[in-house]
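Everything below concerns the one structure shown next.
One protein chain is absent from this view; the other protein chains keep their places.
Chain naming follows the written order as A and B, and within any one chain the residues start at number 1.
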């Protein structure tokens, strides 16, 4: 539980290393204030909004200031580290050019409004999004691929766009790299993040399997294995791909790309790491590595300056991670964790209720009675059948897509609002 | 348990960063030797003096060299990290000007004489301080606010005074700041300390609730929450206060003050974190932040050069933390941890035996029979009544004050003795 805090040390180390020497003090101060302010906001309001007793499915309204007889510190602390991650991810995108005033404002907005509300809507059992749907499956977001990484990455992306690039980054249409001042700090920070992430993902297992018996212990180990493979595959893929794109000689292997690829792999694993097999984690990691390199280059092409590539790492990978569950979630793992009979699209070939179908629309919903593991045998569905249904289906109305869209829309709304207001009062840039 | 060792990494990182580049090697070597020597001293003698079978209430005299059938390695390791913290705290005050010979000497003195004896007297059930008192309450020092932080901070303060300031620190009555060489190291070190401190405080919960059941698990989480709030409040308070005192513009936010304030908050939380509510932790943190800034400025005014502000951080906050229990300890938490019916002064208004009263003198002692939770109902006592008794009471004879005074006197005695002897043989300064 407490090891999640270690992620922050990794974040701070990686971020300060990627900044220029003149900005180190500023970056460190900003990150320290982020942590402290986020703790106070989450204690005062955020936790209550997110995990308090729901008010009409819209918002939690109990446990403000850790109040109330039923308040339990354990989930408070664990969920705080989630909120803190979302806040810190975004901070990377704003490095080296924003007004000191920006940080406390966006920390407060993310930890009071954006993350808690999304967490309440997407994860809360009684929220308006979840209470009306009698679904045979659940929205599978293992440890916050959407609720943490998409929220953090998207907030940061919007902030980076509204802030504009650092001076000298895109001059006369030519992009110039602004190298960080301490590569050791970046590399060690990435490894520390990895270490802390074990706490984040492995610890989340106990939310699903709270009895803590041998099954949970075995699931925790599977999570650790999957994360390791996903991160390794992503780091290797992005290292090799970026090198090939730059000519392929030995000198083109870029440590920064490797570290960022590793983190993209970890982000991508977050949403699905408990639901998929090691093989699937390797595939996820490879895709995350490709996606990271592609989105990093896309940002540069679009003239968006994200000093740490945080939005490329977290936003895209978070989305990838959620989507991958729809294809690769193994029914037996899903059942053991969320007690639902559903699985990924590829398991459709040997029967089972389809999470892939869930992703693809309401027409594909299949009742649990016929589902995987049912005593009367599963309903056989070919991959072809699944794809045909995809075409016919209504993605906008589907179970998962609706949750993703709500997350994205709410995050975008508040990010734009907050950063525009700051810009209006000329408090956005130094 | 082992995570406490991580505090040392934080200490070393913070201390080496605050030193000048030319002294880094020296600081690192000193800290390494501190750790190794303290381990050997604690194994050979320290643990036996502190936690061995008492000899007349004065000193433990069993388990030298981890000897004896009843020796258990578990408390050895845990208590070693306490002793190590006391040693390391003091080392910060002596940085950058002392003879290399000083470190092993004071490490041996603190880990053989000062800390073990105080631990035996204050924490030992059969010590002369505790055996004679039939008190309805106990001296509440959750994880060593007095026994670690006051001991460490005071030893360091006395060392800093006897050593005199670094060259160039106070020239012609003008104080000049001597900035550290690596601000990243300081900031990361502080966060690492925070991380390690979770082990220190959360782990201490199991000393009070050794069954390790759900109640203990819930208490551990409350400790983590309280620490987080206390540290955050202290860091924010000292950051803002120091900035206001320096003019209040954006440029006056000082990362170093923020890191030190954070640590002051952690020190202040150590003595009481298991006994108080999150609200009380916020208040404690705010006070610790104020106290740190004030005592840091006082040291400068007095011409005492403490390169890391260790004494300002640990000594004052340690004292604050112990005292705060007397006012804010919640009776139900105290009962669940030490099985005594007592609480802080503010809970006097709705009944209960008063730890605040304990702090304030023997006249206020109230028998457990009438105490909080007694079946015949608690004795109602107004805050006013408590304060009136304070005036009438004899603080010198009181339960808590006696322990604090013994701690301070013993620590001061040996510190003065050790450093004076070193000075006498011209081994104190380079």
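The definition used in the following text is that a contact is a pair of C-beta atoms (placed from the backbone, for glycine too) under 8 Å apart; a residue touches a chain by one contact, two chains touch by 3 or more.
Everything numeric in this text was worked out from a predicted model, so none of it was measured.
When the full complex is taken into account, the listed residue touching the unshown chain is A:224, out of A:224, A:346, A:412 or A:427.
Across the entire complex, the residue among A:73, A:91 or A:187 in touch with the chain not shown is A:187. Interface residues of chain A facing the missing partner chain: 3, 183-184, 187-188, 190-192, 194-195, 198-199, 202, 217-218, 221-222, 224-225, 228-229, 231-233, 235-236, 239, 250, 253, 255, 258-259, 262, 277-279, 282. If you put the missing chain back, the residues of chain B touching it would be 1-2, 5-6, 8-9, 12-13, 16-17, 24-25, 28-29, 31-33, 35-37, 39-40, 43, 65-66, 72-74, 76-77, 80, 100-101, 182, 185.
Simple rule for what comes next: only the chains that are shown with their structure count from here on.
Our note on geometry: chain A versus chain B, Cα centroid distance of 39 Å, whole angstroms.
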